[in-house]
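Have a look at the structure that comes next, please.
Not every chain of the complex is shown here; the ones you see sit where they belong.
Letters A and B mark the chains in the order given here, with residues in each chain numbered from 1 onward.
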Amino acid sequence: MSDDVLSKTAETAALYFKDVSGEKPYELWKSFDRGMARDLSMFITGQMYAREVLPHPVRQMVAVATLTVLEKTDELELHLQAAINVGCKPRELAEVIFQTAVYGGVPAMNQGLKVLRKVLDDQGLWPLTDAG
Amino acid sequence: MSDDVLSKTAETAALYFKDVSGEKPYELWKSFDRGMARDLSMFITGQMYAREVLPHPVRQMVAVATLTVLEKTDELELHLQAAINVGCKPRELAEVIFQTAVYGGVPAMNQGLKVLRKVLDDQGLWPLTDAG
């Protein structure tokens, strides 16, 4: 694996997961298998997220939308924090989650909103204001 | 239902589904129940898609991402056409679909790419160029 991928992995991870609470996926993977943890991390963070075709806020909204319809609450919480780190506004994130109801149903949307409310509350951003 | 919602529904539908091929959902619904078709259409197109919190290209990328992981190929084809209608670039749409592999797996991504290739081919946009 080249130094370039290594540095992109570190840089993107720092951007997304700064001050993120809870165990990060990389730590979970490493507790089982150091080589697999490195390969997964390099691929996802260094080779996928670091690509410049999409701006980071759009990439995070894509993550939030899919994790909501798939109802993956741990990763949704992680990516909502990353979304705020790269500049997404709370009302934009709520809107992404609202829109998913059309495709993935209302119960998945409800679960997504509950996770967002928790993340915003943890960061002192709840309740929403007009500027939110 | 107010005139305002009616006109927003018509306006947004025209923007998204201009020149879209195949049966549109509204026509399918109306073949079963005229009242339900109107209520669904007003809610989704007039009250949800017409909201201004997210720009249309972002809204379409959210649709493309969720429809890929849920593997809803008919609607994915429809929204890929809408995405191009509102200005998304082919490479951005491919990138959204690539990214979903992390959350929804590689087979769903593959199916999404095949639908995108078909849509681009139908519109004379395939193969991709460097500017694509």
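Throughout what follows, a residue touches a chain if its C-beta (ideal position, glycine included) is under 8 Å from a C-beta of that chain, and two chains touch if they have at least 3 such contacts.
Bear in mind the structure is a predicted one, so any value in this text is a computation, not a measurement.
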Homomeric complex, total chain copies (2 given): 6
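Going forward, only the chains that are shown with their structure count from here on.
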Between chain A and chain B, centroid-to-centroid distance (C-alpha), Å: 23
Interface residues, chain B side, partner chain A - complex: 44, 48-49, 51, 53-54, 58-59, 61-63, 65-70, 72, 75, 91-92, 95-96, 98-100, 102-104
